[in-house]
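Below is one structure. I have some questions about it.
Only one protein chain is missing; all other protein chains are in place.
Think of it as A, B, C, D, E and F in the order they're written, each chain with its own count starting at 1.
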Amino acid sequence: MQGQSQQQAYDRGITIFSPDGRLYQVEYAREAVKRGTASIGIRTKDGVVLVVDKRIRSPLMERTSVEKIHKADNHIGIASAGHVADARQLIDFARRQAQVNQLRYDEPIGVETLTKAVTDHIQQYTQVGGARPFGVALIIGGIEDGEPRLYETDPSGTPYEWQALAVGADRGDIEDYLEEHYSEEIDLDAGVGLALEALASVNDGELTPEGIGLATISVGEEGFRQRTDEEIEAYLSEHGLLAAEADEETDTDE
Amino acid sequence: MQGQSQQQAYDRGITIFSPDGRLYQVEYAREAVKRGTASIGIRTKDGVVLVVDKRIRSPLMERTSVEKIHKADNHIGIASAGHVADARQLIDFARRQAQVNQLRYDEPIGVETLTKAVTDHIQQYTQVGGARPFGVALIIGGIEDGEPRLYETDPSGTPYEWQALAVGADRGDIEDYLEEHYSEEIDLDAGVGLALEALASVNDGELTPEGIGLATISVGEEGFRQRTDEEIEAYLSEHGLLAAEADEETDTDE
Amino acid sequence: MQGQSQQQAYDRGITIFSPDGRLYQVEYAREAVKRGTASIGIRTKDGVVLVVDKRIRSPLMERTSVEKIHKADNHIGIASAGHVADARQLIDFARRQAQVNQLRYDEPIGVETLTKAVTDHIQQYTQVGGARPFGVALIIGGIEDGEPRLYETDPSGTPYEWQALAVGADRGDIEDYLEEHYSEEIDLDAGVGLALEALASVNDGELTPEGIGLATISVGEEGFRQRTDEEIEAYLSEHGLLAAEADEETDTDE
Amino acid sequence: MQGQSQQQAYDRGITIFSPDGRLYQVEYAREAVKRGTASIGIRTKDGVVLVVDKRIRSPLMERTSVEKIHKADNHIGIASAGHVADARQLIDFARRQAQVNQLRYDEPIGVETLTKAVTDHIQQYTQVGGARPFGVALIIGGIEDGEPRLYETDPSGTPYEWQALAVGADRGDIEDYLEEHYSEEIDLDAGVGLALEALASVNDGELTPEGIGLATISVGEEGFRQRTDEEIEAYLSEHGLLAAEADEETDTDE
Amino acid sequence: MQGQSQQQAYDRGITIFSPDGRLYQVEYAREAVKRGTASIGIRTKDGVVLVVDKRIRSPLMERTSVEKIHKADNHIGIASAGHVADARQLIDFARRQAQVNQLRYDEPIGVETLTKAVTDHIQQYTQVGGARPFGVALIIGGIEDGEPRLYETDPSGTPYEWQALAVGADRGDIEDYLEEHYSEEIDLDAGVGLALEALASVNDGELTPEGIGLATISVGEEGFRQRTDEEIEAYLSEHGLLAAEADEETDTDE
Amino acid sequence: MQGQSQQQAYDRGITIFSPDGRLYQVEYAREAVKRGTASIGIRTKDGVVLVVDKRIRSPLMERTSVEKIHKADNHIGIASAGHVADARQLIDFARRQAQVNQLRYDEPIGVETLTKAVTDHIQQYTQVGGARPFGVALIIGGIEDGEPRLYETDPSGTPYEWQALAVGADRGDIEDYLEEHYSEEIDLDAGVGLALEALASVNDGELTPEGIGLATISVGEEGFRQRTDEEIEAYLSEHGLLAAEADEETDTDE
Partner (left out) sequence: MQGQSQQQAYDRGITIFSPDGRLYQVEYAREAVKRGTASIGIRTKDGVVLVVDKRIRSPLMERTSVEKIHKADNHIGIASAGHVADARQLIDFARRQAQVNQLRYDEPIGVETLTKAVTDHIQQYTQVGGARPFGVALIIGGIEDGEPRLYETDPSGTPYEWQALAVGADRGDIEDYLEEHYSEEIDLDAGVGLALEALASVNDGELTPEGIGLATISVGEEGFRQRTDEEIEAYLSEHGLLAAEADEETDTDE
């Protein structure tokens, strides 16, 4: 309904409403999210799984520097998709919120509380002039009162709670896979398997440990834990997802 | 009277008057409200009913995270329609107003007082430059001096008081239904029934408990109360509105 | 003399002069006033009459929430026409001015003093950038030194004093009626009658109590007084202006 | 030399120079002055005369509320032409300047000093962004060191001193009349006559007391004095300028 | 090289460079200077001469109010050409600088020091956004260490020192005359003669005392001195420049 | 997919999203980086190598003033490519961060910590209005906990860690060379050789000492060390990269 030339009018300057009530800058920021590689979050009985696609431009780039999974607190992890530099700003904001909460109330911040602090921050950038929206979506997973919780923040500043979700490239296909295979009854290990299978489903059924980031946040004492390449490789083998060339490449690089 | 190309001139930058005395950004914000799913408020003899349409994008999304009904105080509830992130800002504003009133005067804030504080806040965003209007309408229901009160705030910052109203998608059809069937004499239970019937009237006469949010604010001690899926299902059954597939879906998901 | 396309140039950004010395944003704000329903003010020997047209969108809307007459102080009432949310801002400003005057000088604020404080406030929004003009006209009526006074504020920030006036829709026709029938010698009761007749003259000669707001500010101790539906109905009957269907509608609704 | 379309470029945003060195916003503000009814100032041996054309929109409007002559101090009066709300701002500014001068130096402000304070204030609105120029011209008349002085301020912020001048509508014709008939030797009474004759010369030779404002600032103790309708009528009769219908209208209205 | 339409791009908003390295707003401000009547400065052995063309709009305007020569300090005079209200701002700035210098260092400000303070002030308005350049050129003449000094400030904020110069209308022709007839050896009296002859050269060889402003700043104790009409008339007679009609007009007006 | 004319809309004003989710100003800033001569960083077992292409406009320019390698701290060096003046701002920012860290924690700043402080600073210039992004990429190399580390900052504000990388002109070709020949096992000396060979590979296989900048940051006590022309020449000779004309030119110039 909106022609090419009329649409242009809403792209400039501050974020304003179009005649049909849309905020184009926010919608364009969502496109920036889609340009990022996929991230997946799954809530299980005993914890949350975060899996991210970490493709790198060059074999000479350190994979660890492509940070798509961040520890926000001992009990909260965040995965992102979209504009990397924007993600870093929100992660920093989230960490400060977590610290302030700990200092002020002497207890860990709630996952929902943290999520809403982040989304309120994001919303400001969509209403007040002089800045653009954040071009990033976050998956915030953590433990609150012994229960796993899994949230999403989008560029409009809306918080959503999920059982399992994907953000970034191929979101639709991955969510279709998750909807078909997800059950609330699965445990953390099964959740890791499901997340890797879902990601593999949009990558010809194969993954390399180097191209993957994996973290789990368990209800137990362990809390947030980044998983090593070895662990990832074991999971991939177990699920028959290990790419043939991945083995070779690993030999060459290390 | 206003052609396509001339209209464009009023969409940009700050909110200004068009030659025929309209504020286009405010009108476009009203379109954002219409893009949201419907919310309904009904004032009865002994309380206020808030019913919202909570359609979710995916079965994996937590329905509780689609927050369209909010508790502002023990005696005040707020339902919203439109831009979700904007709604959250106004809800937070309303809650702070309620708290400040309690602290300053040691008594609960009046429903009208709260509504007008919110609309004044909204109006500022339509007159002073550097920000866009809020793309959300609120239904504020509560008890004041033992009497149920029901208000609406719109994106222009105008407060209205209602016996029964709808905001968001299908507003016109739902209000037609309400005008035909509403009576001031009904009690809270009948009000819940009427609200559900009105919402069903634009949904092929059927509703699922999962797709509905329901809260009541009664003149009694109970005050604001979110209703459970079971209660909603009972109401739907009682009024012959329970969707056939709703039962199945419930089986599958839980 | 001003073509369509050239005129556009003066609608955007801050309020500036057109080549023929006009301020288009102010003129467009006047159009916003004309879009509002009519308000009438009449000065009589012993007080001021304020009558407003309060059409409502729906029978379910509370008529009292359509506030077009406001008490600014015990001795001053204000009727408005135009953008409702803007009117609320100016009313609040006027009330604060009245309170400050009382506190600072320990005496009620003068009607002229209050009017000019309001118009100076309005003028700022037409000269300094970063905001749009107020899209509302006020009728400020009150008692000063025992004398009734009646003022108008327009969107340019100009104060006018009147014997009788109308603002909003049908201003021209109502003022024609007033010019023909007004006499300085009439008392408050006759003034109420004249105001209702003038309003009826542009409504097929009939009015319903529900569609009318009426307040009087008398030189006596009573000061500002909102009139009830019953009083309005009595006036309408007395002057043969009571609409036939009004009676029915009243039956149905109450 | 400046085409229609190129001229448009200089109307928007802040006041800037056109290629031929003109400030269009200032020139357009001068047009706003011409849209106002005429005001006349005449300097005589023993005082200054201010006469203004006070046409009113409606017989129901209070003529006294059309303020075109203002007392700035006991010895200084100001007449205006153009945008009324802007004039009020400058008059307020002038009065504050007069008060500050009295408080600080314990003596009345000089007419030239006051004029230049006003023009400096006006100039700022033509050079610094974020506001539009003042759309008003002032005639500032007063007594300084026992001598009558007569000044003009224009929208560019330039002060001029005159023996006799007009601003607003028909300025050219009135000044032609003044140039032909003015003599420095006339006294205040003759000055009043000349001013009325000059104004009548562009009104078919007739004036009504109600359509006129008249003030004199004499070198004597009296200083600034607004003249009553009776005095104006006497002057008009004396000079054969009294409109026939004026008598009738007076009968009708009072 | 710069077409009409491309040039437009540099006229708007803040002062920025064009592709060929020009600042159009500054160049347009120079056009504003050319729109002003001419001012001439001449440095002689024993002082500086300032002569200005003071044409007035009407015989009723006080010539003294057309201020084109200003006393900045006992030893410094300033003549201007261009936008009068802008000139007043710079003159005020110059006077404050002179006063501050006197207070801080207990000695009169140097002519060069003053000039550069003024040009630095002017430059700011050509580089920093939110204001337009000053549309005026100043001739600053004075005595420094017993030596006459003569400076020019232009709208770009560049200071120039001259033996003799003109600014405003007909600058080119007057400077041609000065280049041909100026000698450093002339004294103040001869300098006055030369300045009047130069101005007459672009006015059909005739001048009237009323149309001229003349001031001298001598190295002696006298310093800055505005010359009276009588002195100007004597100079004009002596140099055969007195206009025939000037005598008549003088008779008529005084 | 993005046409020429539509793309224009995103080049102006503040940095905003395009419909496909890109930030054009950031992408254009990356073009500014590509306009700069190449810089190379290589991480070895025992230190980091920084090599830069320092072509100079003229033989009369001092090569040392073309600063493309900077010492940020004893243990950190930074090479840049792109807009030189922007690079200087970021280098200054980095140095202040290093000093503050030393003062506050009494220990050298970590390489990763410093890199992220710089990228956060860069990101702000891409989101908040009123400034343009930085048109420069930095290679930050240093020693942290005895381990060599090598980072890149790009105009979006994203930090990357590398084993070996190039920024600026010919980035793609140089990185191809590095990918083919790099091994983590090489030592600092071999790393210098590889960097020079990589740079020579896009310069016809030859380099002159004068056209090269070289610095090493070793894990030993030496830390950051700029290498002399003699050292560079020795390296070039050793690797058969010394340009024939370089010898001659050296003779001529020194």
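We take it that contacts are C-beta pairs under 8 Å (C-beta built on N, C-alpha and C of every residue); 3 or more make two chains touch, one makes a residue touch a chain.
It should be emphasised that the depicted structure is a prediction, and the values quoted were computed from it without experimental measurement.
J.: Just name the one of F:G135, F:G193 or F:G211 that touches the chain not displayed here.
T.: F:G135
J.: From the listed residues F:R88, F:H121 or F:H239, report the one that touches the chain absent from this view.
T.: Only one of F:R88, F:H121 or F:H239 touches the chain omitted from view, namely F:R88.
J.: Given the contact definition stated above, which residue among E:A164, E:I186, E:A200 or E:A215 touches the chain not shown here?
T.: The single option touching the absent chain is E:A164.
J.: Have a look at F:Q25, F:Q123 or F:S218 and name the one touching the chain we're not showing.
T.: Reading the full complex, the residue touching the unseen chain is F:Q25.
J.: I need the residue numbers on subunit E that touch the omitted chain, in ascending order.
T.: Against the missing chain, subunit E presents residues 6, 9-10, 12-23, 116, 119-120, 122-123, 126-130, 151, 156-165, 175, 178-179, 182.
J.: Kindly note down the residues of subunit F that lie in touch with the hidden chain.
T.: Looking at subunit F, the ones touching the missing chain are residues 4, 7-8, 11-13, 24-25, 28-35, 58-62, 64-66, 83-86, 88-89, 92, 125, 129-135.
Keep this in mind: only the chains that are shown with their structure count from here on.
J.: From subunit E, count the fewest steps through touching chains until subunit F is reached.
T.: Each step joins two touching chains, and the minimum needed here is 5.
J.: Chains shared as neighbours by subunit C and subunit F?
T.: none
J.: What's the rotation angle, in degrees and to the nearest 5, for a C-alpha fit of subunit A onto subunit F?
T.: To bring subunit A onto subunit F, one rotates by 50 degrees.
J.: Taking each chain's centre as the mean position of its Cα atoms, how many Å separate subunit B from subunit F?
T.: Distance between chain centres, rounded to whole Å: 56 Å.
J.: Can you check how far apart subunit B and subunit C are, centre to centre, with Cα atoms defining each centre and the answer in Å?
T.: Measuring from centre to centre gives 31 Å for this pair.
J.: For subunit B, which residues are shared contacts with two or more other chains?
T.: If we look for residues of subunit B contacting two or more partner chains, we find 12-13, 129-130.
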